[in-house]
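Here is the structure we will look at, set down as structure tokens.
What you see is the complex with one protein chain gone and the rest in place.
Chain naming follows the written order as A, B and C, and within any one chain the residues start at number 1.
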Amino acid sequence: MPENRRVYLDHSATTPADPRVVAAMLPYLTEKFGNASSVHGFGQEARAAVDRARREVATLIGARANEVVFVSGGTEANNLAIRGVCEAAEAHGRHIITSAIEHSSLRGICEALEKRGWEVTRLPVYENGIVKVEDVQEALRPDTVLVSVMLANNEIGTIQPIEEIGSLVRSERQKSPRNIWFHTDAVQAAGRMELNVETLGCDLLSLSAHKLYAPKGAGALYVRRGVRLAPQNLGGHQERERRAGTEGVPGIVAFGEAAKLARQEMDQRAAHEVRLRNVFEKGVNERVDDIVFNGDPAGRLPHVSNISFRFIEGEGLLISLDLQGIAVSTGSACSSGTLEPSPVVIALGRNDELARGAIRFSFGKDNTEADVDYVLELLPRVVEKLRQLSPLNKLRKLEPVSVE
Amino acid sequence: MPENRRVYLDHSATTPADPRVVAAMLPYLTEKFGNASSVHGFGQEARAAVDRARREVATLIGARANEVVFVSGGTEANNLAIRGVCEAAEAHGRHIITSAIEHSSLRGICEALEKRGWEVTRLPVYENGIVKVEDVQEALRPDTVLVSVMLANNEIGTIQPIEEIGSLVRSERQKSPRNIWFHTDAVQAAGRMELNVETLGCDLLSLSAHKLYAPKGAGALYVRRGVRLAPQNLGGHQERERRAGTEGVPGIVAFGEAAKLARQEMDQRAAHEVRLRNVFEKGVNERVDDIVFNGDPAGRLPHVSNISFRFIEGEGLLISLDLQGIAVSTGSACSSGTLEPSPVVIALGRNDELARGAIRFSFGKDNTEADVDYVLELLPRVVEKLRQLSPLNKLRKLEPVSVE
Amino acid sequence: MPYSQIFKNHFENPRNGGELKGADVVAEETNPVCGDRLRLALKINEGTIEAARFLAYGCPPVLVCGSALTELIQGKTTEEALLVTRKQLVAAVGGLPLRKQHAAALAIETLRSAIENKKSGGKPTFPT
Partner (left out) sequence: MPYSQIFKNHFENPRNGGELKGADVVAEETNPVCGDRLRLALKINEGTIEAARFLAYGCPPVLVCGSALTELIQGKTTEEALLVTRKQLVAAVGGLPLRKQHAAALAIETLRSAIENKKSGGKPTFPT
């Protein structure tokens, strides 16, 4: 465990709750603790707070409040979206189009559907980590009922051409009126870039509270009016029959406050993060050789930097940095701890070595230049130390970095 | 909204978070905010806290820590249990046995299964609101894969003969080795009576944090080692592949602390609540005529009192009391606001009038004798006022209260 | 409580609740779906509603609509009273959620029953 300084550079995995968010939430733990389904005053107080939060979350994404369904997190939002649409549309077709770099939750859901006889087309993302709209066009079939492409990737931050895919799906629907819906996982994007469901043209959109400075335990699914969605958590009238279960009022209130702050502070947060990231990437580039930056340098979220360090393995680097109090991640948060090379980095066409040596640094609104300096001081040393112990190091001078 | 005094008698719907629980949880919102799946120190700190909470929850019910799956609440626990078992056991049979007085979540899940071709036997509960073990015995069929009977009812508090049902199911399984599992919904019972999964003989058991002085947004499903359960929220390795999604660390930590306190203070809480309830019921009986108490007087949870007031409707009484700052409920928390007479009270053999006039008073650890005095002062007046406005009131002197 | 101030005021201080001694007409209607029940007693003098009293069984909106209705129609001629719409009644109680609109419908229906009964010179639909 780190002794002195702690620098958290893993904001894509989760963020600390903002003190303002905690303050907004606290009353709903104690005095205002009512069940939002209760008819009495305690209940109505909670109900009103949930409604306010719903409006804030809706505003963040340009939706109507009654199109927002609160759930327990981003994974549940993705489950409700994909399983809900597929269950409801099953009679019309059993084909889904998605990308090769979706979050593990979406990946897992698609694999489960395949086991039940669904067909899944996974679009390539090429070296820059971005889906091509032509590929979506080409993949569309008469029995396609769902297109799900994430708005921004969680490992490399690349932003996908959602608007274009949205209009493609819409025009497909107009050509011959049919059941085809478009979902986008905006868990990483929300609060970090402008979001508007009308502009994006999506029918469903997933959000997670803990990625935008609210506590873990809340999320939301945007469901455009008219979308047929089979509920997944059954047995109660909550959330307009779309998600049963006593509403997690404190988490929802916090989510609402965090959504409001994200909207108000988005530009300044993004500018801050980009500034830190530029200093960081420039510094790493100057100080460490044999590295490869992953993901389109321009078409990325402002806060993510993903770098493959050759000749060493990500987890060793992660733990070496952790021993110095620096928190980063390898692969996506969910799959770290397993030994698979990041499927996202592999999807860029990198080899196993580069995939295993990939580290995600993700900045947050509270990081400082001093944080970056600290990391820039330590990182080169740590990398060098590990390389000295690596049997691959002998390749160092022989082969130039090549990115297949 | 009430002006002065507020008396909360709706602890079956939800409870306020205990200040000690809030204190235990707070650090996990801010400094210790890590994602429990992260490998670095921030993550491991969160992971350790989740593990501690898991042990506390397991201890409350006499289980092993690795048999506890954290979910978002009681409704999700019931969904995971029923849908999870049924999906995994489908090939062996499609028959479920349950009771006529399950919580709306369980009711809803069973109805959904019926639509997909499952058969559901709903056991009667007779006038005292308690299932008969002989009925379970009789309902068992070779294609029965699940028996789900709640431990204690949420509206009338009656405690079901779970131990006996447990040994019945176990001996059934021994007779001919087969897939038959026993689930019990202990959401209301937990923290209010001694619970031990070994003694109960159940294979699955549902819990909800917000019913025992922890915040809304966390729950747990006990899954006995060896039970085959298909996960419902897919796409991540969390909770040993049984429930994907970033763990709601703060809610889980709070749940753990609340479980510990519930275990330590259970006897004294129960004694306190029974004392208040006795004073209350005696007082109501003396002051209000034409009432009927619902649910077995002896075989009930310590904190619930359910009374049907003739000639008037529950919601009017609820709102009249609310205007005086007193919070009670009609029917189960989830269905209040709809007009159906409580299915639980109907299941006791009461007529519609008695079902519609039923009010649940549920006491909590922080209620005082002064609270009871206040309610005993107001309740008779409010009932009388509504009766004076009721067209049924003319029956009052004519017909004695009869309980069919 | 999810209701307006006007609503709460009617609910806490219902106007004209109770029986009406010497009523000219009494009507009692029930909503067969949910069992709500409203009883309306009127004293009618030369076509003008001089007094109205109600009794209600059902959720609070039924009681409140009964209370507001008696205020709306007292002093009106029966012809004028027949023109009172469900919408007006809902407005008079400060609005009602969608799922409670049936309470206002029941009140209007009971009013019609009472007046039409009177018009046709019949007996009260539900004798006192």
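Heads up, the rule we're going with is that a contact is a pair of C-beta atoms (placed from the backbone, for glycine too) under 8 Å apart; a residue touches a chain by one contact, two chains touch by 3 or more.
Computed from a predicted structure; not experimentally measured.
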Full-complex contact with the absent chain, from A:Y28, A:F182, A:F311 or A:F363:
A:F311
Among A:G117, A:P177, A:G226 or A:P391, residue touching the chain not depicted
A:P391
So that we can see where the missing chain sits, which residues of subunit A does it touch?
1, 311-313, 315-316, 319-320, 322-323, 337-339, 352, 356, 386, 388-393
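The rule is simple: only the chains that are shown with their structure count from here on.
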For the pair subunit A and subunit C, the C-alpha centroid-to-centroid distance in angstrom is 57
Between subunit A and subunit B, what is the separation of their C-alpha centroids in Å?
35
Subunit A: positions in contact with at least two other chains
39-41
Per-residue overlap in subunit C, given as positions that touch at least 2 other chains:
1
